Each structure stands twice: as structure tokens, then as C-alpha cells.
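Just dropping this structure here.
What you see is the complex with one protein chain gone and the rest in place.
In order of appearance the chains are A and B, and numbering begins at 1 in each one.
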Amino acid sequence: MNQIKLFIGEMVKKWEFYLFLFFCLIVIFFSTVSPYFLDYFNLMNALFSFMERGIVALPVILVILSGEIDVSLASIIALSSMSMGLGAEAGAPVFVIILLGLITGIAAGFINGIIITRLDIPAIAVTIGTMSLFRGISNAVLGAEAITSYPAEFKWIGNATVGNTLIPLPFVVFVILASFVGVLLHKTKFGRSIFVIGNNRDVATFSGIRTRNIKLLVFMMTGLFCGIAAVFLTSRIASTRPNIAIGWELEIITSVVLGGIAITGGKGHIGGVLIAIFLLGYLKFGLGLLNVQGKIVIIFVGFLLILAIWLPERLRTYQESRKYRKVTTT
Amino acid sequence: MNNVMKKKRLGGFIRSREITLVFLIIFLVLVVSTRYGKFLSPDNIGDIVMDSSILIIMTIAQMGVILIGGIDLSIASNMALTSYLVAQLHVINPGLPASVLILSALFLGMIFGLFNGILVALGNIPPVIATLGTISIYRGLTYFISQGEWISAHQMTSEFKYITKTHFLGLPALIWYMTAVSLVFYIFYSHIRTGREFYSVGGNADAAGYVGVSLKKIQILAFSISGALAGLGGLFYISKYAIAQTDTALGYEFKTISACVIGGVSLSGGVGTIPGVILGALFIGIVNNALPVINLSPFYQMALLGAIILVAVIYNKLADDRNQKFISRKREF
Partner (left out) sequence: MNEHILELKKISKNFSGVQALLNVDFLLKRGEVHALIGENGAGKSTMVKILTGIYQPTAGEIVLNGEPVKMKNPRVSQSLGITAIHQEVSSFPDLTVTENIFMGHHLKKKNGLLDWKKMRLQVRNIIHSLGLNIPIDSQIKELSTAERHLVEIVKALSIEADIVIMDEPTSALSMQEVDELFAVIHKLKDDGKSIIFISHKLDELKEIADNFTVLRDGQFVGSGHMDITPVNDIIHMMVGREVNQLYPKQDVEIGEIILRVNGLSVDNVFSNISFDLARGEILGIYGLVGAGRSEVMRSIMGIDKLNTGEIVIDGQLCSIKDSRDAMNYGIGFVPEDRQQQGVAVDMSISANATLTILEKVSHGPFINHEEEYEFTDRICRKMAVKAAGWNKEVKSLSGGNQQKVVIAKWLALEPRILILDEPTKGIDVGTKSAVHRFMSELAGKGMAIIMVSSEIPEVLGMADNIIVMQEGIIVARYNRQDATSEKLVRAATGN
């Protein structure tokens, strides 16, 4: 009994606990107000629409943990999609199309990373620039048109499910990638270095961690995962449009921050982000069932982002003031 | 005004950055007008200035926030939301004079800006995140209020549409408004104590605290100003284009940031001038206008803006580094 009490005592201190609670509340709420929510088919289907964002959220965990930020995410997706569209129009085979998307993503991430790490320019400034540049290039190349001439095998990818289970392929890929990132972050030297860099950049530099190289890799990885997301997204909507994935950076960053990753870096666990991804995804799905427009759902996401940063800060100052009170009464 | 003061005024007004910009603009104009003779026609120049005027107001709005070391990503969404609300006001009561509409725009915009300011100053939320959140909140609210419907030209009275275009002393009203805003803020940032304190907060927030400057007060003020001006800019925008909708000024925040960066505002704070940002906004206005002329589709605009931001940011950093090496002579051996 005591063991359980201790366990619960530890759990309630964790952010992930409350996040999970919130998730459960959402599930309860929506299943009560809509008969369509707890339907297996619907739930699986809904995954298609937010797994791509979930995939991009994974490397962004590393970005924010290391004390940086990247707002060019959606634009990298757009650029990757454009490359794939050009490939498709040129009649390239499917694997080449996919390769184009991935390589574009890595290249875009590299550009971000090299300017940030070698020229020592704040990530916010660089990624605001590339946010505009990358999507701008995509816009310029596409003009007003969308590219829709994708081969059938390609279009299959983003809509594929595993056998008869209705489990979407993107979900499977997400699980694989999430496991990879989770292990990378919490069990390897590389992951440990990221935590140190985010906690205290000087200690990292003084203790033999090659900070610049690690950050460059993180940005490149982000680009790659944007490319992967672009493959699934482009295939799912079977086209490349100028405003593809527009506004996605908000949701992606929100899911990372909501997941408990401190915006200043150095703290957090992937578990929280995983919960947050599904929380956000199913929240939007539920609101959609209630016929709440996408553009209004966005309002909630914005508030969640702000709340996700404001709440821990308030809690921290509250705990500090309690500590102070304790000292003066003894 | 004796000689000393004149020199100071001159010295403060004309710095190398602004001079470079002036030459850049002249160069740009010359290049384009060789290709397209009509570029320098009074009509076209008039167009350019009119187009740039709203951007100038919005860039001045953004400048204040960047000066103190922050950024306002929600500025365009504020424009959309406030302008829609004011347009609604106009539709409900078409008789309201322009002055009332302008004041409402300023007031409403300020409220939304104030919200940002409170998040940053009292909530301790980094400006990037706070304004990233409010982009969607404000756009979403615009959609919510409008239900996706536009307020179109025939719902607007001609007085409304002429808010920006009425001529006064030979120039369109918008140009006068722009000049007024520029003058007010030139004086604010150069000759008013609180305005100068913006620079201290952006330059070295700790040192500013030591000398008694209130960081929070300045933060709230900066965001309130950017909000108010966003409201004003939004009103002018919908009046000029005679339409109010959810997508008003989509992507406009990049224009303001580009204009600031070109104009010599440092994204880390503490550096920037009104003449600089006016020139920066003019530069972008000219580029915009020149795009169709040199056969670049307007679709290139976004890419160009992004490239400009990157180039300017890199240039600023390299110039800074060079200066540092040259100047910090700690020891002579």
C-alpha cells in the first residue's frame, strides 16, 4: 500500500501525469458528446491527419532541448513537396521522388544549421528568414498551380494501412521514428550531449562536447523528418500546393512545449511529447466532429501553446514562494 | 538652434547605414528605370509611396518590439482582426466619421497588443512564443467573427474607401497619416525619455534594471504601441483595398521584419532608427513595384523577402564582428 502511495506521490509531481489526465478528459468529453468519437475506424482514420505533424515534432524536441528554435518547419515541408512535384512531373520513379523529398529536407536543414552554428546568428532570425525563403521558392516555382501528376504507387503511401487492421502506415512509421528518437535522446551519448548543451552551453563547450556539430546535426535531422512528413502529406493529398502545411509550425511547436519540453532547453522527456501529439490530434478531431471550423480550432491551439509555457512558470514561482514561507516560520 | 545642436541632430539623423540605404535605393531605381522608362513617372512614384505608406506604419510598429529585444509575429493577424471589427462597426453605423473609426482602430489594436505585452511582461513568456500563439488566436477570432464572410466594397461607403485616398493639400490622406506617425515616433524614439529607454532595455536589460528602467513597463508599452499601429494599419489596408476578410494582410509580418532588418534594426535589440525603417520599408515597396516590371512574378516576393532577411542578418553579424575586432583594443603589447 505504501509503495502505491509513494508511486502516486511521485507521479503527481510530474507534468506528464497532468497531461495524461487532460488527455483522458478530452476522450471522455468527446465520447460523451459525439457517438462518432470512439469508433475504431474514425480513430484510426484521424491518425492520418496528424501523424505527419507528429513526425516533425520528434526532432523539434531535440531542437528545443538544445536551446534553439526552428519556425521554418512548414516551409521545409513545402519545399520538399515542391521537389517531389518536379520529380513527378519529370516522370521519375517513385523511389526517386521520395529521395528528392528527403534530400531537399536535409539540405534545407543543413542551410539552417550551417548559418546558425558557423556564423553564430540566433536561430529565430535565421529560421524566420528561411521560413519565408523556402516557401517563397516553392511559391515561385509553382506559381498559382498545384502539381497533381503523381504516380499511383506514390499516392498509395500516405493513405496506406497495414493489412486489415486499419492502422495507418504513417502511424507505424511514427512509432518507429519515435522509438528511435526516444532511445537516441534518453539512452545515448548523443542525447546526453543535447541535454547538457541545453542546460548549460558553457559546460558543454568546456567539457569536450562539440556543440556546433551536434546542433548542425539536429537541424539536419529536423529537415530530414520534414522531408518524411512531406512525403506522407503530399502523397495523402496527392498534390503539391503553394500553401501546403501552412501554419503547421504552430501546432508542432505547441505539441513539443505542451509535452513538457522547457522552451529554454535542457529539460523534458519524450513521453510527454508523445502524449501531447495525440492529445492535440484527437482534440482537433473531436472538435471537427462537433463541426467546429479548422480556423477556430487554431484559436485553442494558440491558447494551449501560451498556457503550456505560462503554467510551469507560475507553478515554479508558487513553489519558490512556498519554500520561502517554510524557512521563515521555522 | 546653435551649431552644436545642429551637428548633433545631423549626426544622429544621418548615419552610414541610412546613407548606404539611400544609395542602394537610388541604384535600384536607376537599374529598374533603364528597363522600364515609366518607372520614374510621377504616377508610378505616387503608387510606390502609397503602397509603402502602410508598410512604413507597420514597420514602425514592429520596430518598437524588436528594439526591446522581442518580436511581434502576430502583427498581421492583429491588422486583420481589428480592421474587421472596425469594418463591422462601419457597416452597422455607416455614418460614423473617419476620426471615430481611426480612434477605434487604434484602441482595439492596442488592446490586442496589450494582451501580447501582458503575456510577455507578466507571464514571462518569450515574445516569439507569445506572438506565435496570438497569430492563430487573432486570425481564428477574425474567422469566428466573420464566419468566413467578407465585408466587400459595396458594403462600404465611399467616405470609408476614401479614408486613405482623400486629397489634402495635394497629397492623399494616407501619406499625411504616414508622415504624422513617422514624425510622432521619430520624436518619441529620439527625444522622449521613455523612447530612449527602449534602447537601453534592448541593449542590456540588466544594466537597464540597475539604473531604474522598468523592464515590464517598457515591454507592455512596446506591444501596446505595435498593436495600436497594427490596428491603424489594418484600417488603412482594408480601406485602400476596399475589402475586409479573414485573410487580410496574410504574411505581412515578414514584410515588416524584412523592412526592419534592411533598415538597420538589430534582431537582438537596442539598435534601430525611424529614418532607417522608413528607408527599409521604401526599399521593399520599390522592390514590390519593380517585380512585374522586371518580369518576376509576384510569387517571387516571398522568396525575395526571405533572402533579404537572411542576407541582411548575415551582413549585420559580419559587420559587427569586424567592428569588434577593430575596436576592442584591450592591451597594446
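Keep this in mind: a residue touches a chain if its C-beta (ideal position, glycine included) is under 8 Å from a C-beta of that chain, and two chains touch if they have at least 3 such contacts.
Computed from a predicted structure; not experimentally measured.
**Student:** For the chain left off this view, which of A:136, A:266 or A:302 is in contact with it?
**Tutor:** A:266
**Student:** Return the single residue from A:165, A:207 or A:317 that touches the missing chain.
**Tutor:** A:207
**Student:** For the chain that's not shown, point to the residue among A:31, A:45, A:159 or A:199 touching it.
**Tutor:** A:199
**Student:** Tell me, which residues in chain A touch the chain that this view leaves out?
**Tutor:** So the residues of chain A touching the unseen chain are 183, 187-190, 192, 195-196, 199-200, 202-203, 205-210, 266-267.
**Student:** Which chain B residues touch the hidden chain?
**Tutor:** Output for chain B: 4-5, 8, 11, 187, 191-193, 196-197, 199-200, 203-204, 206-208, 210-213, 266, 270-271, 323-324, 327-333.
The definition used in the following text is that only the chains that are shown with their structure count from here on.
**Student:** Can you work out the whole-Å distance between the CA centroids of chain A and chain B?
**Tutor:** Computed value for the inter-centroid distance: 31 Å.
**Student:** With touch defined as at the start, can you tell me which chain B residues reach chain A in the complex?
**Tutor:** 71, 119, 123-126, 128-130, 132-137, 139-141, 143-144, 148, 246, 254, 257-258, 267-268, 297, 299-307, 309-310, 313-314, 317-318
**Student:** What residues on chain A touch chain B, complex-wise?
**Tutor:** 69, 71, 115, 119-122, 124-126, 128-137, 139-140, 142-144, 242, 247, 249-250, 253-254, 257, 263, 293, 295-299, 301-303, 305-306, 309-310, 313
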